[in-house]
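Let me give you the structure first, and then I'll get to my questions.
Note that this complex is displayed minus one protein chain, with the remaining chains in position.
This part shows chain A:
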Amino acid sequence: MKIWTSKHVFDHPWETVTTAAMQKYPNPMNPSVVGVDVLDRHIDPSRKLYSHRLLSTECGLPSIVKSISFTNMISVDERLIYKPHPQDPEKTILTQEAIVTVKGVSLSSYLEGLMASTISSNANKGREAMEWVIHKLNAKIEELTASARGSIRTPMAAAAFVEK
């Protein structure tokens, strides 16, 4: 059961946004994300890349949700789809959806409301985080372009993995 959906336009081209999405964590806007794992990744016949990732977080839930849940396990499943903006190739559209379950059971509508506003505010932080990562990548590109003229690698390619 979807409890929250959102659409957002980034003022950056798709290649930049998706590169940033792959390297979104860690970032200062989402300090409660302490771990990221890839559970599945594949390219489908239509050449879409799917990434299924598990985010490990610390706290961050409203206390009423914690006290009501039978266990300390709440699942928030999110789908994010990044597409080039159909009218402007320098922009990217992000569509986001979230489903929340408490140990296999969907939330009551009251709790849905609570969670939806938490997810919504986290999504705003997530967008700020993306802008932060994009800024970092672009700064790296400028640095590399200035210092490594004549390199056969594209700056984005070099910037994408030089961070680690």
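Throughout what follows, a contact is a pair of C-beta atoms (placed from the backbone, for glycine too) under 8 Å apart; a residue touches a chain by one contact, two chains touch by 3 or more; residues count from 1.
In this text, contacts and distances are computed from a predicted model.
Asker: Quick one: find the hidden chain's UniProt protein name among "Glyoxylate/hydroxypyruvate reductase HPR3", "V-type proton ATPase 21 kDa proteolipid subunit c''", "Prolactin" or "TP53 regulated inhibitor of apoptosis 1".
Answerer: "TP53 regulated inhibitor of apoptosis 1"
Asker: Suppose we count only contacts with the excluded chain; which residues of chain A make the list?
Answerer: 14-15, 18-19, 22-23, 25-26, 34-39, 41, 43-50, 52, 54, 56, 73, 75, 77, 79, 83-84, 97, 99, 101, 103-104, 153-154, 156-157, 159-161, 164
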